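Here you go, one structure.
Note that one protein chain is taken out, while the other chains of the complex remain in position.
Order as written gives the chain letters A and B; numbering starts at 1 within each chain.
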Amino acid sequence: MKRRERRARENEAARQWNGGYRPYDLVREFAIATGVVLVLTVVLAIVFSSPDDPPSTIKQWSRSDPVDFVTTAVSELDGSSTTAGYGPPYNHNGEGQQIWFVHLQKWLGVSHPIDTAKDFVLAPLSAITGQPALPGAVSAYRSAGAKQQAAWTTAYGSALGKATVAAGDSISIPAGSYGPLATMMPSLLSFAQGGGLDGALLTSRQFYQTDYTKPLLFMADGGVLASRAKAQHLLGTQWGMMNETGSYPGQVWLWLYTFWYQIKPFSTSPNADILVLAVMGVLTLAFVLVPLLPGISDLPRRIPIYKLIWRDHYRSL
Amino acid sequence: MFLVMAVIIDLSHPAQTVHWHFFTMSVSNIVVIVLMLVVFVLAITLPFPGRRAAGRSR
Partner (left out) sequence: MSSGAPPEGAAPKSWTVALRERAVAALPPEKLLADEQPSYVSSWIYVFGVLSLASLGVIIASGMILALKGPGWWHFTGVGHFFNSVHLWSVELFFFVMVIHLWGKYLMAAWRGGRVRTWVTGAVAFLVAIPCTLTGYVSQQNFDAQWISTQAKDSMNAAGVGSFFNLTNFGQMYSYHVLLLPLAVVGLVVAHVLLVRKHGVVPPFELPGPAPEPVASNRPAVDAEASS
């Protein structure tokens, strides 16, 4: 008998059970299951609690690692940071990821515009009062040509490689030709260390705000989040997608999703995310359509586990 | 200020991990996976109570 005929016959036979029944209390079963789950979760909650590592703030970051903060700020200013060159949905400075001819990232456009120089550095600096030299410095930077700006940021960036942390979490760099950056960056640092930059980046659009994109992207461009993540085994290379902070179990069900990132070609591709999504998209569709896939849908019949599950039934025949 | 909770078993320290070639997994996740397999095997092997012979009339 051909496979299709066999399956059709099997399906017809499985539609209706004409054999014996026995009493079964579904509602009581649900009540017992709820009780069991409640007891288990309460016991687990009491014994293990749950993790709650406090969030990083720009204030903390700029105090604990002022050199990294200022280095990141300079990269936002000169457009060399990850966010600055990201492309959509933040700006047009990058192509984004693609798979074959499909450029979904580019096609969906810039929906959350971020100009890193303006949003992360110049606009917050313009809001600071009580520093007479600052407005002039910002204005001088803005009105300088691109080549001059690049010269200042390159020089300052190189100097940061030799920076030391001085009193009050300020930084000290070798003397050099930094133009207005010599005024702007220390002002930004002290504004950040006072907590002003966290607030300024959050409420830049309006008073009531729930969108943390700007402060998060700024921190993500630096090292503060990644260094905490590494200590907690949350990096991609540590299969971090599956993990939770501390020793708590994480998202075990993401094992296959993170697996692809660990192997070539995904691990070395600039388009890793879209490639992995494409592979997982195909597998997900296959998972939903298992009943219709020959081979996959035939496998349970060949694996004798069903004989174990239904052993009472087979014994009674 | 975030509350520091008293717990019976403290899981707040960074996880111990198992490494094998490129495979890395936290011990807690491995425990969960092993538990799932154990529970599955128990579920299909342990006898289910209250089974009566098929065909018994009510």
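Heads up, the rule we're going with is that a contact is a pair of C-beta atoms (placed from the backbone, for glycine too) under 8 Å apart; a residue touches a chain by one contact, two chains touch by 3 or more.
All values derive from a computational prediction rather than experimental measurement.
Visitor: Of the listed residues A:33, A:127, A:166 or A:282, which contacts the missing chain in the full complex?
Guide: From the options A:33, A:127, A:166 or A:282, the contact with the absent chain belongs to A:33.
Visitor: Counting contacts across the full complex, list the positions on chain B that touch the omitted chain.
Guide: 1-3, 5, 32, 35-36, 39-40, 42-44, 46, 48, 51-58
Visitor: Hey, which chain A residues sit against the chain that's not shown?
Guide: Contacting residues on chain A, toward the hidden partner: 10-27, 29-30, 33-34, 36-38, 40-42, 44-46, 48-56, 86, 88-89, 96-97, 104-105, 107-112, 210-213, 216-217, 219-220, 225, 228-229, 234, 236, 240-241, 244-245, 248-249, 251-254, 271, 273-274, 276-277, 284, 287-292, 297, 300-301, 303, 305-306, 309-310, 312-314, 316-317.
The criterion applied here is as follows: only the chains that are shown with their structure count from here on.
Visitor: Taking each chain's centre as the mean position of its Cα atoms, how many Å separate chain A from chain B?
Guide: Inter-chain centre distance comes to 27 Å.
Visitor: Once bound in the complex, which stretches of chain B touch chain A?
Guide: By the definition above, chain B touches chain A via 2-3, 5, 7-9, 11-17, 22-29, 31-33, 44-45, 48, 50-56, 58.
Visitor: What residues on chain A touch chain B, complex-wise?
Guide: Per the stated touch rule, the residues are 19-20, 22-23, 46-49, 51-52, 54, 231-233, 237-239, 242-250, 252, 262-263, 305, 308-309, 312-313, 316.
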